[in-house]
Each structure stands twice: as C-alpha cells, then as structure tokens.
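Missing here is one protein chain; the remaining ones are kept as they sit in the complex.
Then we have chain A:
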Amino acid sequence: MAHSLEERCTPLKLEYDSCFNSWFEGYLEPAVSASASPENRAEYSKAKAEEYERKCGKIWESYRDCVQKAVKDKGLDDLLDQARKENPLKEPPRTS
C-alpha cells in the first residue's frame, strides 16, 4: 500500500487500508448479485454499511484526523476546498 503524504499518518493509513480492502473484497461480488432485486439490494447495502462502520469506523476516524491535519499543514486545505466548491461530485457523474 502507498504511504500517506504525512509519514506520521502512514501506520494509521496502512491499518485503515487493510481494514477497508478486506471489507470491500467481501462486499463487492455479493453486492452485484444482491442488485438483482431492489429489496435485496437495500437490505444488503444497509447491513454491509453497518458492518463497515463497525469494523473500520474507529481506525478510519484516527486516520482521518491525522490526514486532515496533514492536509492543512501542507497548505492543501484551501486548494481542496476550492476544488470541492467548483465540483462537489456528491453524486456519480452521468455516464451515458
């Protein structure tokens, strides 16, 4: 896994990445199958979102706090805020 932009955050990042990857690898293929019906999809998504929070929520918060501070310290927060303002991308872009 790649390092964090702040070396101090790298151990937290590596722990978070492996938590997410392990969750994601179990998530993706069943999620595709569960999408056959809207009810299954909603039920599966809800259960898996909760599982992700339960398994990775804590390490995510520690890593996020570390990286947020690092982004600020490197002066990237203004650039990031500007990019977010110009293009929030809160919803998937249209792919036609």
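Brief remarks follow.
Operating definition for what follows: contacts are C-beta pairs under 8 Å (C-beta built on N, C-alpha and C of every residue); 3 or more make two chains touch, one makes a residue touch a chain; residues count from 1.
Note that in this section contacts and distances are computed from a predicted model.
Only one of "Trafficking protein particle complex subunit 2-like protein", "MSF1-domain-containing protein", "Cns1/TTC4 wheel domain-containing protein" or "Translation machinery-associated protein 22" fits the UniProt record of the hidden chain, and that name is "MSF1-domain-containing protein". Contacts to the hidden chain, counted on chain A, fall at residues 1-5, 9, 13, 16-18, 20-22, 24-29, 31-32, 34-35, 41-42, 44-46, 48-50, 52-53, 60, 63-64, 67-68, 70-71, 76, 79-80, 82-84, 87, 89-90, 92-93, 95.
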